[in-house]
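Omission of a single protein chain aside, the complex is shown with its protein chains in their original locations.
A, B, C, D and E are the chain letters, set down in written order, and residue numbers restart from 1 in every chain.
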């Protein structure tokens, strides 16, 4: 597996014990995403963190002053040979590659399936992920943030489900995850269909973010504190909670109960239970085995 | 298909380009619904709008000053031969038609199945629907509104899931859709079981409506403006968003991602993507093909 | 079936016609739950109330001044031979009972499956249940409350999904039900993973409780009033609403519509419909048959 | 509702009490289906039969000597303006109607959705349907037959899931229903992907048909006898069995049990139960009320 | 828990180590089932066997020469006050208990829900159950047998889904489980709707039974041999297989894979894996710990 220094578009640091800080690192372009390699790197980073026993919680934020991420780098996507825009061009340009609309569809599905899978690596990451959004948080920003576990922002963050304004339905997860994160169905339909920008106050009200802070620095500090708190808890418990909550979101209550029970039937055999209970009785901080 | 002027209980006008305004038009009875033909007409209107390329967004409101709709016309339903009330009468009256409770049940199921299907035509309508509620919005009003995409009201709107007060569980969709619209499970249970009236402030707080306005006129104007904004966006994108959000509500996230991808594999081949991106670069309003 | 006086850990009284008041009755230990018999009794109480025609609504609260319930009696659970804590002990202690981790898992699953089933008796109870929480409402308190239909508390109630602090994921239902009760996914993850205490204001904001009251006495009085109101409604309607809303939570909208229709095809044949409509026309209180 | 004589493409007769015989009636074209009106008629016929109290069972067969149905009338479909084939033509021809691949997809979905709905009217028909197939039973024949409840054929019937040979996946239900009818997953994949013809012996072996007969006349006679037997049973029971089996196919066993119970809670209140039991004790034929 | 000798309607013996033989023991009435206590006993027997570490496999058969079971004792059910038949009587008889069809439905649902739960105890039993059917195996016989894991019969067994002949849809599980056991959808519909008797040859062909034997004695001997073979295998493995196969029947493949993995993550930590592998290498019979 790659060393954490080898990533080009993500900076991974370890400011607190057991906590990783992942920064989207393309500030000169407002952290907009390049298709291809940048998505791949995202998946590598979160897959690596998922199994790294030295990590128990992750913060995801954007580098620079201006944006968490302004979304997909549309200019690059437009120029890319065989890319999204060329798909809908009249036949002249694409005929070389794809003879018909049916084959274009197959190509697009393979391509988007892979991108979706990269974004979902945040959800699959066994450790909890806190998304900390400042400045612009547009389009892909919502796909990324809703794949995380907890979201925070600054008072001045500008958010939008922007894809409608390039003539398409958001395709990287927002439409599947946002309604299960905030559950104000009318609000989701409005912001997804109008593409209008909304701010921290509205994000707080509908439950898209848990907290809003005055500055980016304060937000990152708070996110790291929350991650640090999560990292001080039993990793067996915290990772089990993430898994069970994600499973329960997608299944009936009875299925959720059964899954919880089967998951826990090995988890409670970890030493964490005893360590936690004894530490509680002795009023001291517990020390848990790696995971 | 019927001309839009041929409806008796619904007035359909076109106040803005690409926007239809559907008014429930029985103000002398507070827009209460007659069983049979009035439900049928509702289905016809929304089925027609769904496939009409001149329409991209719909506003549904009630005519007159007093009510969005006061619900089912219980008096008419009670008098109707073979109607709901006669079902629970002691055997004398119904014996002519139905010899036993099992056969009455079959008759009721066929009958309600058809009414549910009429209400669901709002959800099936491929174009987004904004429900604008003023005055009384009782019983059936909630069935209709929760089948729409976005809801607004006036500050003085009086809402209630009223069916409990006629001794039955709401049977036209409220109990299936309301908890997926607002998702404050305890509040839903309370208002559904008590039948108590609640106002705009409460509707706003739980997320049943997106906005509340001072007057009916202001509300209708705002609803038409929102519809007009939706109509200015790519119809391929807006209709795709409606479909995908409704699908995602009913399926696990993984299924939602896959459905999004397959849906989009043809949708992004529409000219809308290029039109939207080019218009964006040129800072002018896009013009989309009909749909 | 046992007489209501025979319970040791629950006090069951009938302060209002058709209303049962169930009090968790171990105030000397902050109503903490003993494994085994106390869970069994809970199931007996709610199974009995479910089918008792003299009961139409239930209030569940905690006796004494200090707590709704402080959760599982961890001390007792820890000491119990073959109990939860002994499961994770190194082999010496448990070797007598369980030769390996696989068999411990089987034992745990049987044990927790039974406890989950006891808690779910509140959800299975055909009559609506109002959980009224004062003082400490920790751990198991949330499992119990989310299995109820409506939740209220006092301004000073202290709530927490506490299990993470004993090194485990909550296993009695909170992780499956809480996200379907409040649906602020980020908040659920935060409180479940940190175990932090939150108060009435926060519980109100996310929709965990419907109302908060100044004192325990005021809260219990209000809960009984709500139960009394529910008990004045048609029991056929109220019990149908509970069943249909619980079913709809776990199924797609189309399945919900169909289930509603089939359920109602016998329910509307009850006399309640006529009784309710006639009473409405005559402006007098309806009297419904027992159920 | 239309009189049974008014259909152009279907002959509906009543050879036995309570039994309808529906014949696909376009023998000069091997009963191949015209798009549009012929599908519509199919839906009308089965919707009418579904609610007609004089009907308790239905046989569906093909008129003439040569075919149950040879499938879609591809020639007509190909020639039809705006039809299936024109969709995949290079831009010149279709540009008048559809400017892009995304809009063609929308058009196709509306069109196929309606055809699927017509076929599904056989499944939705509340009375059991026996499909009796002779001669050629190709393409659409399998869509129709798998939407029925029981299938029979002659020894010389030639069957095929033919759509692969016109370059498409069967789109009218075969791919969703065939694997739930026969459940030999490997065989389904083989015949669906190769389009190869198979005969009665193979159809019997995999369970696609219940019986095979020497001649068309013998087959129709046997199908009518089976329908007649079904019609002699309690219609409340038979129709309940169809509904519950179709529901159970699509849901977990626990959901199936619950649905059965709720369905039956009104059904067993029909007089059929007493009539059947008494007739059984008295060893005479029961006479059931209409349904 | 009751001693195995205390049952009145079931004889439980232990002919082979780790194997229980449960005989339905009312041969004078062809092992027909009495409502109430006999269903309760069935649940007790299988719940007890499920957790008894001395048992690893179960055979269920009928005592006497004539029947596995002839189904529900209809005569007793008919005479029972408040029983099934009285439900559909005209108002005179039942008016004392139930004033309307809606309340009768509630009563029936509670009653059947409990009976279904008794039958499902066979499926919930953690140990594999072999149903061995001789003579008449009618109605309830199929509910019981399809809740078991493997079915065998004699060459002369007469089977039928008989409920249609008393005017009702089978309500104890056959309609939910039979199509998932044999999966010849057309055959299931035919036998469920006609109630016709079928024999061993047909049961073998559609997969309802695994084997048929010449005599009852040979069948019971073979069933005990199969149970004995199952009991010689790792109980951790065998019970895990039962659980995972039942879960997989009701869920998508991806959910099945995940459930398998989580289940096994504790199961493979049992000593059974080592014991089995070592015994295999040493070519001797393994001895597994109790479960």
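Everything that follows uses one rule, which is that a residue touches a chain if its C-beta (ideal position, glycine included) is under 8 Å from a C-beta of that chain, and two chains touch if they have at least 3 such contacts.
Every value quoted in this text rests on a predicted model; they were computed, and no experiment measured them.
Sort by label and list the shown chains the missing chain touches.
Counting the whole assembly, the omitted chain is in touch with A, B, C, D, E.
Among E:151, E:189 or E:216, choose the residue that contacts the chain missing from this document, as touch is defined above.
Once the missing chain is taken into account, the touching residue is E:151.
So which of D:47, D:63 or D:116 would be touching the chain we can't see?
Answering carefully, the residue with contact to the hidden chain is D:116.
Check the options E:12, E:45 or E:209 and report the residue that touches the missing chain.
Residue touching the absent chain, from the options given: E:209.
For a quick check of understanding: of C:67, C:101 or C:237, which residue touches the chain that isn't displayed?
The missing chain is touched by C:101.
What residue numbers in chain E mark contact with the hidden partner chain?
128, 149-151, 180-183, 207-210, 226, 229-230, 233-234, 236-238, 240-242, 244-245, 248-249, 252-254, 256-258, 260-277, 280, 286, 288
On chain A, what residues meet the omitted chain?
Its contact residues with the unshown chain are 51, 99-106, 110, 236, 239, 266-272, 289, 291.
Determine and list the chain C residues touching the chain excluded from the picture.
88, 90-91, 100-102, 104, 254
Assume only the chains that are shown with their structure count from here on.
Minimal path length between chain C and chain D through chains that touch?
Minimal hop count between chain C and chain D: 1.
With respect to inter-chain C-beta contacts, which pair, C-E or A-B, contains the greater number?
Taking the two pairs in turn, the one with more contacts turns out to be A-B.
Write the angle of the rotation needed to overlay chain A on chain D, where the fit uses Cα atoms and the result is rounded to the nearest 5°.
C-alpha superposition angle, chain A on chain D: 180 degrees.
Could you label the chain A-chain E interface same or different, taking same to mean over half of its residue numbers are used by both chains?
Looking at both copies, the contact residues mostly coincide.
Chain A to chain C: how many Å between their CA centres?
34
Which residues does chain C have that touch at least 2 chains other than itself?
Only 101, 104-106, 180, 183, 236, 249, 262-263, 265-272 qualify.
Have a look at which chains touch which and call the overall pattern line, ring, star, complete or other.
Looks like everything touches everything, fully connected.
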